[in-house]
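One protein chain omitted, others in place.
In this document, chain identifiers A and B correspond to the written order of the chains, with residue numbering beginning at 1 in each.
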Amino acid sequence: MILKRKDLLGLEELAAEEILGILDVAEQFRNIFDRPVRKVPIMRGRTVVNLFFEPSTRTRISFELAEKRLSADIVNFSASTSSLKKGETLRDTAENIEAMKVDMIIMRHGSPGSAAYLARVLKSSVINAGDGAHEHPTQGLLDMMTMRQRLGNLAGRNVTIIGDIAHSRVARSNIWGLTKLGAQVTVCGPPTMMPPDVRRLGVRVEYDLRRAVDGADVLNILRVQLERQARSVFPSNREYHRMFGVTEEVVRLLKPECFIMHPGPMNRDVEISSEVADGPRQVILEQVTNGVAVRMAIIYLLSGGDPGSLRGETD
Amino acid sequence: MDWNWRSIPAEYVIANVRVCRGGKLAKRRGFLHVKKGKVETVGVGEPTAEGFPTLDAGGWVCAPGLVDLHAHFREPGQEEKETIATGSRAAAAGGFTAVVTMPNTQPAIDNAGLVRYVIDRGLEAGLCRVFPTGAISTGRTGETLCEYGEMVAAGAVGFTDDGSPVAHGGLMRNALEYASMLGVPIVSHAEDRTLAGAGVMHEGYWATRLGLEGIPRAAEDACTYRDIELARATGAHLHVAHVSTRGSVELIRRAKAEGVRVTAEATPHHLTLDHSLCRSWSTMFKMNPPLREPDDVAAVAQALAEGVIDCVSTDHAPHTATEKELQFDQAPFGVVGLETALAVGITHLVREGRLDLGVLVQRMSERPAEIFHLPCGRLEEGNDADFMLFDPDEIWSVDPAALQSKSKNTAFAGQTLTGRVKATFLRGRLTWRDADGSLEK
Partner (left out) sequence: MGFVEKAVIMDGEEMQRAIMRIAHEIIEANKGTQNLVVLGIQRRGVPLARQLAEAIERVESARLPIGSLDITFYRDDLSTLGPAPRVGHTEVPFDVTDRNVILVDDVLYTGRTVRAALDEIMDWGRPRAIRLAVLIDRGHRELPIRPDFVGKNVPTSQREVIKVKVQEIDGVQEVVVGEVQQA
């Protein structure tokens, strides 16, 4: 089996072979998108709950589409429509949902560790769709899938992640996944956005954007949380754009084949200029397409799916 | 005469004990003769007093009742977490005969009436001496001083805004000056909240890895520095609560050398645990100040051994299971500590050769009583017979369900510890006896 686990909580816990196995299966699902019927019946009769305590239209739609293309039954449960009030713990909510007999819970929650908590108290499979600043493993996987489609083997490749590393679950999942596959990861941003001891995660730290992009095969640009400006993490959008925004001028420093990723939604003319956002280097829509395929692969594999079991030679 | 646990008379003898006092554990066996709640004799060898019920304690250590300068008994207002009665019971089970309670109750202990209320509830429970501290400011708002004079007269032994540090340096200065007139310390929960921000654990590698907001050492050190300078300027007695960083240790060391009237305490968890435990996401490792790095832990333990840190205080902070069941960033800070404090010290400090058993006991009884001028803590002829018996070699494992505290939020759940409290006596009266019956031999 590719995944010998009940849950997907983060890329920290996955082995390189597991990551590669997931990406291989994701490519199979990616092929289905080109068929007349973009749907397979493998998850028929299984129930998946999308439990979103934070608004996230993109991630939720991507998961929902993945579930539908696997023919699963879906229940959406978001904080605004749920009974989650002060005093009701995550455990109460989760146990209520499980009592309704579901097979899998996809959860987005603002608290780091919440997915691990849910996985511990529930028998159902749990997929972490983002837990605070901790991890966002499906985003990490779709980023790696996109890189692998363009670069092949990621070992020895240079990936530069730019932005608020300290508060980014996307950065953490990227760092874990990429370093496991042997890529060289550089993180770049102002020191106020750099978590302490980040080098111990196996990355290079660079405060100068021009040096950070030198020799890069990919740039992964993080979304700036604009509300952090109020907390003096950075002075202004203007200054951030000037010092860390990826503009045409920065693009001119890149290797010709270097491409640009962004997890979306973008703050145009803050972390990325409009010209670059619309330019030929960006692969943002490929990321979105791959996101559905990766999520199909994860849901399928955690449901006990095993492409290896297919060749029962007698039938 | 035969010893009967169920009816201990006014005069009795505990024989075959190793007496531990003055920072030393006696090499020879001795005895303790108690008469009408007072210590009649602390003797060496076979008991000289005859004709009284005598307990053969089989070589256990006989020490002064332990004294905790930092516990949250939550009453009034948060009785679902702990009451003065349940907290007293936990104290007795941990070998404590005196506890200084924190004023961050609801309402806060900010007037003489509430000070008396806490004392009365303590007397009602009758399991340990309860010494309340008062809030530094009315309603713990950090604005105006409480009526310290009246509160001290009612029995307050010090003032503190533990839990929500005094942000205003001017108010802190006034508190120190005013308290010094009354001869009581100001207890500083040293934390610059603007630096701690939304932090929930120590700022460092593990916070980075877990994506949790960090509390930098500087949040503690900057405030420790401020308060030491205020103590220097005012000549008042500053007591620094729950020291957790090597930086604060150095500030206190230097201040003491320079003659500033500063004392300090450290908790069992800051003396033995580090931030890597948070990787389990267990909220049993969420406390404030947070568990720091191994070199901080080593520095704090070293300072305790040297006397730079005067004493071990538990920062016993009960929270309900429901509250601690919340996510790490949402759960309240704090763990219970009274019932594991001595064993944690024996297991991680004494048995690892970093502290003599006699010194540990001294740092948990005589020294804290001394710095807060409490009328207890010494096992001496003529004093109240506040004492406890413990087996320094008994191995046990911490089962939260077995704790006497109303709350079970211990950071030491499942740990195998060495050293177990067998019985506690307050004014000669039994307040706790280890339930396993092993004293019946």
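Heads up, the rule we're going with is that a contact is a pair of C-beta atoms (placed from the backbone, for glycine too) under 8 Å apart; a residue touches a chain by one contact, two chains touch by 3 or more.
These numbers come from a predicted model, not from an experiment.
Taking every chain of the complex into account, the omitted one touches A.
The chain omitted from view is touched by exactly one of A:10, A:130 or A:305, namely A:305. For the chain left out of this panel, the touching residue among A:41, A:152 or A:191 is A:41. When the omitted chain is restored, the residue from A:8, A:25 or A:218 that touches it is A:25. Take chain A: the residues that touch the chain left off the picture are 1-2, 24-25, 28-29, 31-32, 35-37, 39-43, 46, 70, 300, 303-315.
Basically, only the chains that are shown with their structure count from here on.
Averaging C-alpha coordinates per chain places the centre of chain A 46 Å away from that of chain B. Chain B meets chain A in the complex at residues 203-205, 207-212, 214, 281, 322, 325-330.
Put simply, chain A touches chain B in their complex at residues 12, 89-91, 109-114, 116-117, 131-135, 166-167, 169, 172, 195-198, 200-201.
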